[in-house]
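With one protein chain withheld, the remaining protein chains of the complex are depicted in position.
A, B, C and D label the chains in the order they appear, each numbered from 1.
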Amino acid sequence: MRYGPLCRVTAAPKPKTSEAHKRSDGRTGWEELRPVFLKASFLSSAAGSAYFEAGGTKVFCAVHGPRAWASSSIDAVVHCEVRWAHFSGRREETRTAAGGERSRPSESATDEERELGASLARTLGTVTRVEMYPKSRIEVSALVLEDDGSSFAAVVTAAALAMADAGIEMADLTAAMTAAVVDGNVVVDPNAEEERRASGTVMVAYMGNVGKVTDLVQTGEMEIGQLAHAIQTGCQAATQVRGLIKACLEKQAGKVLKKRGRGA
Amino acid sequence: MPKVENGAAPVGLQFGKEMGTLALPGEEIGKLVDTTPPHGLQSPQDQKRAVVRLGSGVTQRGSSLLSSKAGKVCFDGRRNKTWVENNQKRYVPALEDMVIGVVEERHSEDVRLDINGTDTATLSSLAFEGATKKNRPHLDIGSLIYCRITRASKNMEAEASCIEPGSNKSWVGGEALYGELKGGNVIQVSLGLARSLLVPNGPVLTTLGAKIPFQSAVGVNGRVWIQSSSTEHTVLLSIAIAKADTMPADEWKAFVKKMLEQAT
Amino acid sequence: MLSGAEKTYIEAGAAQGIRADGRGLLDLRPVTLETSLLPTASGSARVRIGGVTDILVGVKAEVVEPHVNAPDEGLMSFAVECSSLASPDFVGRGGADLNAELSQLLTRLYASSATRELRRGLALIPGRKCWVLHVDALVLDSGGNLYGALSLAVRAALRVVTLPRVVIIPGEADDDDEIEVNEEVFERLSRSEDAPVAVTLSAVGGRGIYIADSTSEEEACAKAAITMGVNLAGRACGAVSGGTGGVDMDTLKSMLKDAVRVGGDILKTTDSFLQDDIARMESGEEVEPVGFFS
Amino acid sequence: MPPATKRSRSRGGGAGGLEYISLDGLRIDGRRPTEVRKIRCSLGALSRADGSAYYEQGNTRVLVAVYGPREPHSRASIQHDRAVVKCEFSTAMFASPVYRRTWKGDRKSTAAALVMQKAFEGVILTASYPKSQIDIYVQVLQNDGGALVAAINAASLALVNAGVAMSDFVVACSVGFVDDTFVVDPSSLESASDRPELTLAVLSHSAKIASCQLDSKLPDGESFERALEFATSGANQIFKVLEYEVRKYSLNLLDSRGLVAL
């Protein structure tokens, strides 16, 4: 059994301690993130793996490959599967909302899971230097264990960490963040309760150093100015998360080196 | 009357009463008749004359000739050949056809070309004038190649070549007729239009050429390559040529005139 | 397969503001819109773009129980099927992933609060009975801009949906209220104008260059794309990104603005057309369908 | 618009005591027993397919696309001496009056696809296209009875449109048996699972039978022959329409090539 290094980071920005900005989970700023917990390399069977926690949202991600893949394109193909666990608190909701008659056996992916899987694959396809891995396929699977809001953003972030952990060449570390419009205010990293009350949410995946948005998923109704503001705020927060991913990787690298040092 | 080319009357063949015009699959277009004189003697020339050649779209059942496609019944008196002409989208390779192919796969000794046909064609990387093992063109996937068909058999993959018989212009000089088409744009037109564009001094290209100078290469497989001094001109030319497919002649002339006026 | 020449031609053209079919960057191809072509559906529409992309939508209605979370709203369920007619790739389960993505986009567009009034109009007895609209779309032919064509066809079909009038019969004493469907009188949906239309902008060529209503050849060259739902209020109601290139922030912001503008134009044009169409239908005048239905 | 919906629904409801043939010998929709529903069709309706056709027979509407002859996608299915004909039959979810979730590849669709594959394998000159594949895709948009008949007729048109060589032209027609009378081309109101129905596909020029399906049994052998007669006469009526359309289409096509003589 191999244990990866742990890394607990409490988000830095210090509250504007105004009562007016108090959020349902006790956060005191619209742009304050929930406490984050990151862990990499805990699965020895996978090329790379990551666990990401933001408040009550918990996500697992594993990367396999690159594997030999017969495909017409020369560049590597990134294939992703995203699932919400039955007990995550989200899946049940999406199922019945689709209309009772059309619900499918729970083993197969819902339309939303397929859509987000494809969306994640595009994001990772954007950041990965696919030309470095010809004729191969990189497989990513993510599982949302608990969904307390901003879960797809957590999936993207965890996947980026797992890809980096797998030693796959990427143009940048991408990190994602959700911003929601709740009671007319743009709040970052909303929890499930805030997401339910939100008139609109937008998830952005952002390459903080290269400065490119790699994915965007918006739901609900938003004014265009508000949307642009939410995207901007989301990207700033995502850049912050990018720093946390890097810190986790650095810590892990230190441990690996130390272990090697002992061995020698 | 069938569309008759090269005036001579059919020998050993009698067209049915619905001679010419249009035939449907299964329809009898004519009958084979015995031309042997009663005394049983026939000069070798006459024997040769009496050979009835069946082209595409014609099948034989007993002494009946049946159409196997919907189209116009045609007859060539010089070769005593009958066929049914129709306009299909897919190209069927025929010997010495000039086609435009797109490199679909690269192998060490040859490339496979997509020629818009039922099957691909192979083009040896040595099938260029003056090409040697050491010095031969580098053909990337997606390159456009103007070439001629040197082997066409329904049982085997077609073979293409960029060597022009009777010419010794090397592939390096850029003067050879066949070879890679660089720059410009390629459009897809019907096989019928492509054939009509190949007629020397044909109306479409001549009309356009009088207004805008350009280079073109026409493949009988329905691909037309156009290159002019500016993207804008190439766009106009592409649209005009594509329109010639569906517009009656007068309407097309008027359209081209109007389009060029608007453009300038 | 797209050749290298076509690719550079499309990219170079876009950089100069010209497209292969002569359009400007944000111009649309001609759209053919027909409604009410399926006699057995409550509403139907067919949209063709540029004579290549072809979508047929049929809406059927049933009375069901509403969802627990929204007892005073009716339901809408979306299913898109890419027919094998459009490409041999869709044979069997071949189109499953694309079907899921397209269905999901529609679900996303209609899930927002922007169409709440439309859903409320489908409620019959709160918590017990409501209409469900089964919106089924068939992709018959695909030549680019599937999202746009699909959303337009769905919106047009919803605009012309008519449902039989439902009378609520108050229950006696402890009995619950019951409903009676009057098959003689048909009514149009209320607030169907709230339905959004999706606009896809695809980034091709250099930085900051993007096009609307792309053809399949242009889509093959696109590095990134944003699809956004736009309603009459000019708001975003559901957006997703596509492609594997990423977009910088400035380009993204201007894309969002342009998407709203393009979407607004589409809504204006189609609504005026639909109004004429509906008026003519109500006056009993036959609308001559075009295309293969003629 | 909905009047049509209303009418068919209310009639369907009272099917128990419905009279299929009126006293003056006319059917519910006013047709004579030997009369085929109104047919409308067009060739080349789709842009990407090699051949396509839209076909309407009464309220039954189908679209058919033909792809090929092309390189087979799976190596396993290659036949070195002939082309492989594949067929897929699918029905739109809104095709029938009652909403029903349909799936590709259910039993009925698979059976229909098989009938078509067999019928067209016999008529396409497959030996002319070795190592290739010809796909026929059927999409039923509206089904008011006789979807298979419409699909076969549309497929014939689409194959002609694609320029696929065929030894003959296939035309199909069905015959139903209601109130002791044979009715040509029954609509969905006239057909029911327990009533006999014969679907016949014939080769229009050689008059050979390409396919013959009988659902439920007929009273005796003699009536089978009568049914065949009715179906053949129906097929001939249909062929006249199709032939006219094909000629019209081909002429237009060859005329637009007139630019050569500009």
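A few comments on the model shown:
Operating definition for what follows: contacts are C-beta pairs under 8 Å (C-beta built on N, C-alpha and C of every residue); 3 or more make two chains touch, one makes a residue touch a chain.
Operating definition for what follows: contacts and distances are computed from a predicted model.
Taken from the listed names "DNA replication complex GINS protein SLD5", "Exosome component 1 Csl1", "Mediator of RNA polymerase II transcription subunit 20" or "3' exoribonuclease family, domain 1-domain-containing protein", the protein name that UniProt assigns to the chain not shown is "Exosome component 1 Csl1". The missing chain, though absent from the display, is touched by one residue of A:L33, A:L120, A:V182 or A:M207; that residue is A:M207.
Take chain A: the residues that touch the chain left off the picture are 41, 47, 64-68, 70-72, 74, 127, 129, 132-136, 164-173, 207-210, 242, 245-246, 249-250, 252-253, 256-257.
The rule is simple: only the chains that are shown with their structure count from here on.
Counting steps between touching chains, the shortest path from chain B to chain D takes 1. Looking at B-C and A-C side by side, the one with more C-beta contacts is A-C.
With centres defined by CA atoms alone, the chain at the far end from chain C is B.
Nearest to the overall CA centre, using the mean of each chain's CA atoms, is chain C. Chain centres here are Cα means. That of chain A falls 52 Å from that of chain D. Of all residues in chain A, those touching 2 or more other chains are 101-102, listed in ascending order.
Multi-chain contact residues of chain C, defined as those touching 2 or more other chains: 79, 134. Touching chain pairs in this entry, ordered by label, are A-C, B-C, B-D, C-D. Across the complex, chain C meets chain B through its residues 1-9, 12-13, 16, 18-22. Across the interface of their complex, chain C is touched by residues 102, 104, 114, 140, 142-144, 181-186, 225, 231-232, 234-236, 238-239 of chain B.
Across the interface of their complex, chain C is touched by residues 1-2, 4-6, 8-10, 40, 42, 45-49, 52, 54, 56, 59, 61, 63-65, 67, 70, 73, 88, 90, 92-97, 99, 101, 104-105, 135, 137, 139, 141-142, 144 of chain D.
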